[in-house]
Each structure stands twice: as C-alpha cells, then as structure tokens.
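Here it is: the structure, laid out below.
The excerpt is restricted to a subset of chains, each kept in its original location.
To keep things simple, chains are lettered A and B as they appear, and every chain counts its residues starting from 1.
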Amino acid sequence: MTPTDPPHIAYLGPSGTFTEQAVVQLGGAATEATGSPAPFASVEGALDAVRSGRARSAVVPFENSVEGSVSATLDALIHGPALHIVREVHVAVQFALMVRPGTAEAQLRRLATHPHAEAQTRQWLAGRLPLCDVLPESSTARAAEGVAAGTYDAAIAAPLAATRHGLQILAPDVADRPGAVTRFVQLQLPGSLPPPTGADTTTLVAFIRHNHPGALLALLEQFAVRGVDLSRLESRPTGEALGQYCFAIDADAHVSEPRMAEVLTGLHRTCAQVLFLGSYPRADGRVSVRPPEAADTAYEQAQAWLDGLRCPPGAQPSS
Amino acid sequence: MTPTDPPHIAYLGPSGTFTEQAVVQLGGAATEATGSPAPFASVEGALDAVRSGRARSAVVPFENSVEGSVSATLDALIHGPALHIVREVHVAVQFALMVRPGTAEAQLRRLATHPHAEAQTRQWLAGRLPLCDVLPESSTARAAEGVAAGTYDAAIAAPLAATRHGLQILAPDVADRPGAVTRFVQLQLPGSLPPPTGADTTTLVAFIRHNHPGALLALLEQFAVRGVDLSRLESRPTGEALGQYCFAIDADAHVSEPRMAEVLTGLHRTCAQVLFLGSYPRADGRVSVRPPEAADTAYEQAQAWLDGLRCPPGAQPSS
C-alpha cells in the first residue's frame, strides 16, 4: 500500500455488528498504516465511498444461509457503477440475548432487534419470552445501544455489541436454526483480478430476455455445456413487474479459465444483460470440479486443432 | 356457507394495511352471515387459525414485485400442515406520507414505517426528507397509529391507515419504483380444488436432491418436456447451509390437466420433496399457452394408443 492509497476499509455499520467481525476476520483491523475501518450507515454508503475514492475497499454482507441474498447489497451493486468482489469470508451468526447488568429474565417486557435478526430468532423468542414485545431497530447494534440507554429492556444482537455497550449476556447462542452463516464480501474498483487458485468463484448477475419461455433453461445450459458447476443460483425480482427476475449466480471457476470465459461470452450473447461481479478465491477453499473436457489444456488443444483446419499446413492464406 | 362453517376470514393484521385491502378486493368484507374478517399478529397466526378450524380461510401476502417472495408466508407454508391456495388478488402498493393534521413538511424529524415499506421508498425519502430519521415499526399501520399518538411526526403507510387514524396525507403516491404490486393469496384446508378455467396457476415448492449438479436443469426439463410454462421461479434458502435452496414455482396449468399431472409425478419421482400449494384461477385472467402436443386430447389419444399396444384388439389378456 502506497502513501497515496485511501487508507481505510468502509463497512456497513454501526460498529459492533457481524460486519465488523467480518472486517476483523479479513485482517482489516486498524493499523498505523491503514487507519481504522470506517462504518457507514448503509450498504450504498459504503460502496459509494469506494466508488468516489474515499475508501480503498468495502466490506458488506452478501448472503445468509437462512435469509438468502442480502437484497440491499445486490441492488446497490446492480444499479451503481461497477465494483468487483476480491475476497469473501464466512461469519457464523451467533446472536445473543443481552441486558443491562442485573436485569432478570422475568422482568423483560421490551426487546429490540433488527428485523432480519428477529426473523432468525422468532421461534426462540416466542418460546422463551412469550410476554415480551419485540420492537424493530435499524441495526442490532442500535438495539444494544438502546438497552444501554434504558430505552429497551433487552436486545438480540451480536456478542460484540455486549462488549461495546457494557451489557450482560443472558443467552449466548440464540437461533431458530443453529449453524446460520453469513457470507461477507470485500469489494474494490475494477482492476487487476485476484489470480486463480483452483478454488475460485465467479459471481454474476444475469438478466434473461423477457417473454422467452425456456430462457432460464438456456442460461443453465450455457454452464453445463462447458463443464462449469454452479454453487449458487438465486432469483431476484427486477422490480419492474411480478414475474420478472434476474439471477445472481456463483460459478465454480475463474474468469481466466477458458471454460469460464466461454460461459461469459455465451451469456453476453444470449442474455439481455450480464454483470460481472468478480473472480476470487472461495472462503471454504473447496477445489473446483473440472472434468477433463473442461480443462485449460482441452481448450488449448481444441483451439490448435481448429487453427490447423482454418489454415492447414502448407496452405497459402487467402489474400 | 352453512351455519356450522367458521364465520370469518383470518388475515395478517393489523387493520389498515394492504392485506386488509386485499380482503376487501376478494369480497371478504364483513356481512351478517360471515362476521368480520379477523386480523392476526403474524402470518403464522393467521394460517394456524385455519389449520385449527377457527377460520375458514386466511389472506396473506405472497409476493411483491419489488421485494420478491414474502419469506414469512413461504416458510410458514413449508414448515406447517398443508394448506392450499384457492384464490389470489393483486393489490397496487401505493404508500402515502401521512402526518397529524396541520403538521408542515419542514417540521418532520421522526418518520416511522415498516422495513419493507422503507426498502421501497428509500430513495424518495432521501431526496425529499433528507433530515428526517427513519424508524422501523412492526407494521405500517402501527407507524400510523404512532403518529396519531404523537410518538412520530410522520408515517409511510397505506392510505387506508390515514382514514383509520385521522391523519392527513402530505404525499399520496410515495415509491422509488412506481407500479409496485403485491400478490395476496387466500388459503384453505385441502379439499375440493377450484375447477380449471383455462387461466390457472399451480403453485409448488420443490426441494432438489443435494449434491446433484444439473439438478435445477433437470427440474426445469420436467416442465419443458410436457409443454408447461412457468410464470415464476424463485429460489429460497432451505436454511441448512449456504448454497442449499428450494424453489417456489408457479406453473401455467391446472392439476386437473394431464400435462400438469405428469409434471407433478415427474417432480415427485426426481425431487427430494415436492409441496403442492394449490391450483387456482389467475388474478390477471391470462389464458395459459397450451401447445397442441400438450392438450388434454393429445394426452388422451396417446393413452388410448398405448392401451392398444399393451393389449392389442383380439389379444387375450395374459392371466
């Protein structure tokens, strides 16, 4: 990092959420050279900081194993100037029930949390705190802050928030479905791509042409015929009308591989629009399945054969 | 309706939301015979009222043209005892900015709304009311109620809520994307299906088998090979792990048609699980495309031909 680089990471704040934890896992904690990571009030704000050069990269939530794609992130990436994912990290989502020190569980009447956290802890709350009102807040960290300030009796938030606000954890692992994971991504302006590692993901958003039955089938065949597996396919309304979708896709290959390049040009030819959101190493390190006919060497040999057909040895090129 | 039928419709409350408007559009307004539609605090609550016999049907939101599937509804249908959709209705989502009579726009500092409404009006609010804090509430109707009570300065809610709470509308049509529509469905216990009309939808949730690349391609081919178009395909995390989805599907055919029956048995054979959520008339009345080879008569003629092959005229059935 040179002295002229913007010094910090922008992330979806406030501090004390799982996004800050993702920043830490990504090695983005404050140093003298880089300054502190800066929280932003919205995904859009964090991304715009990168687009305008005020931050070198942004860390935002991308997908949750229970709730699916984070629509605010996907929409901000779709509708704004291009950014590319350069890294990803998985963070285990472990909510905690937290109160001011000394508050007894039986006293709880007003509990605050973010609606997404509420969605993942609804049954637990109904079973354990049936008499407690659940109030929505704009983030789990704000809910914790509100407990500290006396506005609420309790919050469902990340354990980090208890530390920040001096709260006591009554229940450390609150979840309707244990094992929830959120995937966070680090985004930069388009530039040199992370080199292929053999265990890479390429992330795309494809808009199929309207009124074309079988269009999704055709889209999937673009991958199948080149031997590229998908690890994620999520529909997302385009917002224009009921039944109009785009598809957020993670493919198990790097854009520098010929098979992935051919998929991308195939999509570009046949879709209404394709957004490339980056090629980067998988957080879980799972090596891509690559059948022999989809290997780089298979592509190279096929190209050499084709070149020979088009201009056989000894032939004089037509002039 | 006989005297012993449960008298009312259960719906996702509180009153004064778009769901209540859907009940009205469905002809479910209170009458002497049926009593008043009853609001419930959650989708789950409204559905359980039907399952337990306390309501004859439930009306809940199912899909929004901007936000996609309503995950609370889909999850409640997936995880609870079977209910079938018998009707659907589309409601134009027109939010209004409402205040206590006499409040000037320049005075607004604290605005409340439901997070879903906030997602659909975010840009409008940032442009028109940049200084106003946006606070989440558990429903748009509760936000309006809070304005009447003086807790908030303004609310983004359905126009109906202004009428209920004596509020004044400052801006009648607040939306980042005009033309947003929400689709509501009416659900009953499994029983006689609505008869086919030629313009029908069959709604399903399909769980593909794990670790089977190409499984979604195979699922789509089940429809294509029988000439059944899809009007909706939405992925939904199963909640088990990142990358595990089920698919919510609307197909343009009625289960009483042989082509749809063959699709359903094909899915039952090849998927890990298939949930049938009903066959019912389309709200928009669009007639299904039915290629000649997918017509009921094509199926009947093919079956007659097959029967003749298996036991040709004059042949003695093997005993």
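In this text, a residue touches a chain if its C-beta (ideal position, glycine included) is under 8 Å from a C-beta of that chain, and two chains touch if they have at least 3 such contacts.
This structure is a prediction, so every number in the text was calculated from the model and none was measured.
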| request: Given the 2 placed subunits, let me have the overall number of copies in this structure's complex. | output: 4
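Assume only the chains that are shown with their structure count from here on.
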| message | What rotation angle takes the CA atoms of subunit A onto those of subunit B? Round to the nearest 5 degrees. | response | 180
| note | Between the Cα centroids of subunit A and subunit B the separation in whole angstrom comes to 27
| said: Residue numbers of subunit A touching subunit B in their complex, please. | reply: 63-68, 71-72, 90, 115, 119, 134-138, 177, 179-181, 183, 213-214, 216-217, 220-221, 224, 229-237, 239-245, 250, 289
